[in-house]
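Incomplete set of chains, arranged as in the complex.
To keep things simple, chains are lettered A, B, C and D as they appear, and every chain counts its residues starting from 1.
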Amino acid sequence: MRRPTLLFVPLWVTYVFLYLPIVVLVVMSFNAGESAYTYEGFSLKWYGELAADERVRNGLINTLVVAVGSTAIATVLGTMLAVGLARHSRSKTLDALALMPAVLPDLVLAIGLLLFYGVIALTLGHYSVILAHGLFSMAFVAAVVRTRLSGADTSLEEASRDLGAGHVVTFMKITLPQLAPGIVAGALLAFTLSLDEFVIAFFTIGNAEPTLPIVIYSMIRFGVTPKINALAAILLLVSFAAVIIGQRLTRIGEGRSAEG
Amino acid sequence: ACGGESSTSPEGTNAAAADDLKPNADLTKQSIQVTVWDGYLPEEFTKKAKEQLKVKDLKIALHATNEDAMAKLTASGDSGIDVAFVSGQYAQALNEQGLLEPIHPELIPNLANLYPEATQLSYDKGNKISVPYTWGTTGICYRTDLVKKKPTSWNDLLKPPAWADKKVTMMTTERWLALPALKALGYSVNTDKDEEIAQAKELLLAQKPHLLGYDDTTFGDKLKSGEALMVEAWDGWCPTTDPKGNIAFEVPKEGSDLWVDTMVIMKSSKNKEAAHALINYILAPENHSWAAENINYKVPNKAAMERVKVAKGSLLGIKPDELLDGESIVDLGQASTKYTRLSTEVTAQS
Amino acid sequence: MLKVEGITRRFGDVTALDDVSLEIRQGEFFALLGPSGCGKTTLLRIIAGFETPDQGTVTLDGEDLLALPPNRRPISLMFQSYALFPHMTVAKNVAYGLERERLPRQEIKQRVGEVLETVGLTAHASRKPAQLSGGQRQRVALARSIVKRPRLLLLDEPLSALDKKVRADMQLELKRLQHDVGITFVVVTHDQEEAMSLADRIAVFDSGAVCQVDEPVPLYERPRSPFVAGFVGANNLFEGVAGDADGLKSEEFGVLAGRPMTELAAGGKALLAVRPERVELVGESEAGGLRGSVLDVSFYGGVSHISVDVPGRIQPVLVAVQGASAVEAGAKVRVRWNAEDAVIMAVDQ
Amino acid sequence: MGAFVFLSPGLTYLVVLLLVPLALVLSNTVFRRGRFGGVVYEFTTENFARLMDPLYLGVVGGSLRIAALTTAIALLLGYPTAYAIARLSPKWKTIALVAIVLPFWTNFIIRVYAWIILLSGPGLVNSGLAAIGLGPYELLYNRGAIVTGLLYSYLPLMVLPLYAAIERLDPQLREASANLGASPFTTFRKVTLPLTIPGVLSGCLFVFVPSFGNFVIPEILGGNKSIMVGNLIRDQFLKARDWPFGSTLALALIAVLLVLLMAQAWMARRA
């Protein structure tokens, strides 16, 4: 069928909206001047300053550690939860409970967790942030996966059971691949949310070395310099690289499964 | 366990109730965890202090605001923090909750370097629970090239002239939000009288439509970019040393505050001797002067200030006795909620 | 072998199965025949374990089947909707059940190859289901369930999307499987021809209940109820009362030749059924039978169906003749049949 | 059996790290603030009485309006976007989707700051407008700027679930609708939209909630001039150190969200 080009107007509006500020950030990162707002000529000096900033580097590492850890927890538990709720439960209460961390404002969750960690006298650190991020990420993963599950054909699972597969094998071989796009989307969402999460991390990291958003938050408190723009540009570059590598990897993965 | 109980311990816990600390304790067995504002200590601080004090470990955590620090220090069972940097009234509040270890002056010989004025701060007379690190005041920071008339009164900010309409900012942290109005009305910054606070509110509400915004942190940038012409500012954060030389600071004639950022030692600390040793290290003139030179805040350390070269336009020249003209902000306990409400009422108004 | 007893299943206010009992013998080819929506799929799903009956028991060689989870039942079900795994190739789909039995790879490969050969999809082994036509998908589903050689194979409309030719091949293949491997088959179909040509025995369903279980010829020739008579083959039905030795007393046509299936109460309401292929079409001038005029001639390939409008009847009388027919619409004719070709049965009130 | 295997890990996690902490927060609502902060375990209902103060109710109402407006715009922009992405070829689909989330891999605060550069008095938008003889307009430090920032921050949370819902629609349904004479728009209204309501509801929830509870964006882009309920709560915990009242506000917020969740469940069931 012919595609009406009109259909793609909103898409372009969205991309312009999403990328205009990003482009501005990147351009301003090459600002020779001190101001984050007014461009005064080209310079790479802010990148040099950034490179010398050990806190930013460590912040980035900590952020990745937290994001990978919490995404792993959230993806596994969230997927299981979605399947369990969709296939083995009729409880509306459990449904609501599973969605709650995603719909609870960060602040409430942060305060609650802080109180809780205090009560059990846990010395805070990166793992307490991972647990906290895992909690809301799990809800996001579960929600996305369930959206996919609700449209999935249950007769596929029945067919698998009929062919002699137990619950677990059916889950691994049939349900999971069916859900894969949902799980990947959920994991991506979880990872993205964690990378960027500030409030909860701020409250639950204790005295451990801060994650990048916390570093940025405190940098910004003392005024915005193009150094922060340079950081944004680098993050963007890293993201692009990650995406391209990720694409390559999935393509290799697909190639292999097509042969088998 | 949910945060500090409301302690009934009297103001200024006496030293007799404190632990016995050994001046010659083996510091190599102690590790120090500090929480401090970002940028408040030099980058090489950790390495140098660790070397010199010979402590087992020294770690720095950062907080952005007093509030953040309070959340850390009061919420969980054991924060793990030995030394914290907070503003004076917060030190007072922490002490009210029984969370602070009294200062053992015998372990901090460098206390002698402080200005005498720095031992008479109203939230902690005699430095019983805190040791001041920086101090300063609040005033109007402005663009000399763009204002039509130099501001001299808080009213210049509260009722901006037409040329400054929507080009002024106020601070949002509640006590500093109220300060210009209270001072303009001639009241104490520590008032707990409903009537006075209500009048301040009227002034602030009337001001709101003429504001660019409320800003605690980036007002300097707004001045530099010309978005703002006059802002309420802490002295050190007013970019008077900007090379363009078009920014100045003025303490309005109605008077202002004296704020102090201090160091405290947590009662829960297991490394109290090392904590004292660290404060003593910071008070050494060659160390303490760093703060004045790099964060543009005056330090209450006579010996240190004498080493500092005052740059052109710098506000470091303000003398301690001038500073003491300012009124110290103290914690108001229950009455502090009145200020929260005031700031809510002002900011919620549309 | 398989014993279904007193099974009832309701969905809300729909009773899909109503006290159904059946017994299926070892090695038998059993067909469930019935109109759309009569509960055939539901029964298979209960046997396979995907639906729980509200009442009743299902046993396989005396063992309670309902207590076993679906994957422990030695039963394969071919789904009416195929339920092919969309992310697997045809070969992977077929191999799936064998892999669950942990057979050696070599054996799996060989058996998959054989069964794909059988269903004529060797060339499509590495395609995904989305790239197949409807009939091709059905064959994959069939291959996937027969490759396991289960003790009991349940097939839900296995051949409905296939053309006659492939269908005939498949039917032969199913029969061969039944003989060679000794699998017991239960096939759901709404196609009476398929049921009759394949099955050893047929159960006719109507609205969730079993009407008659019989071998094909008796079922066809001696239906026990008007429903079966009407459903199995396009019977010509005449209403009347029983009692006459020669046939059915009809109000409009007098006595119609026929034989009662069972002892009938004289004077009771009854129905006479006669198959289209047993009805003879003769010239108007011949003796006997009923007069009428040809309404329509339909050519079906091997046979032609001629509908004859007989005054006094609403439904035309259907006559089947081999090959193309020479009569034309509008011709005046007579229809008649031999008494032994017509069945008389009671109508239950 | 299956229920236990699949549900118990997640539920345990939820109980320990969500319900228990929330119970701790909620228990605060019936106690008094200590003189210098903290909690005094003395029963009181004063926090709830205070909640009814028009001052606080007004802030809650204002936040609801801002969040609702943000959500509505996000839906209006996000739906056609997700729809267009779902119609792309598989290869472009992935790229288009990644492009939606990519900006998010920089940093929330930096991205919000970028809008200051764009919207401020001497900023880019005003410069652009000046070039065509318009403005300058006050684009920053007002509600519009807050909505822009919220929209910018949470639009992808609308697009992703919508995309998931649209993508799994059987394309033959659209074809059937077209075949029955429906224009693309009617097909959208009668077939696509009703069948993607679950995705719409998830997307709206994902945008509404963080918008409603936000406090960073009103601070940065709103110039702190119009606070939202998130600022209120944050201030009670961090500034006023009035945990009991902060907890009570949090409870109000949770209550609003529970109502929304129930509405969502109800609508999803009807769809």
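We adopt the following convention: contacts are C-beta pairs under 8 Å (C-beta built on N, C-alpha and C of every residue); 3 or more make two chains touch, one makes a residue touch a chain.
Computed from a predicted model, the values in this text were never measured in an experiment.
The stoichiometry of the whole complex, written in the labels shown, is A x1, B x1, C x2, D x1.
Criterion: only the chains that are shown with their structure count from here on.
Contact tally for A-B versus A-D: the pair with more C-beta pairs in contact is A-D.
Between subunit B and subunit C, the centres computed from C-alpha atoms are 90 Å apart. The centroid of the Cα atoms in subunit A and the matching centroid in subunit B are 37 Å apart. Those residues of subunit B in touch with two or more other chains are numbered 2-3, 65, 68, 71, 225.
Across the assembly, subunit A contributes 36-38, 115, 119, 217, 220, 224 as residues in contact with two or more other chains. Two chains count as a pair here when they touch; such pairs are A-B, A-C, A-D, B-D. Of all residues in subunit C, those touching subunit A in their complex are 48-50, 69-71, 75-77, 79, 81, 83-87, 92, 96-97, 100-101, 144-145, 148. The part of subunit B that touches subunit D in the complex is made up of residues 2-7, 65, 67-68, 70-71, 74, 93, 96-97, 166, 169, 172-174, 208, 211-215, 225-227, 331, 333-334, 336-337, 339-341, 343-345, 347-348, 350. Per the touch definition, subunit D reaches subunit B in the complex via residues 24, 27-28, 33-40, 55-56, 58-59, 62, 120-122, 138, 141, 143, 219, 222-227, 231-232, 235-243.
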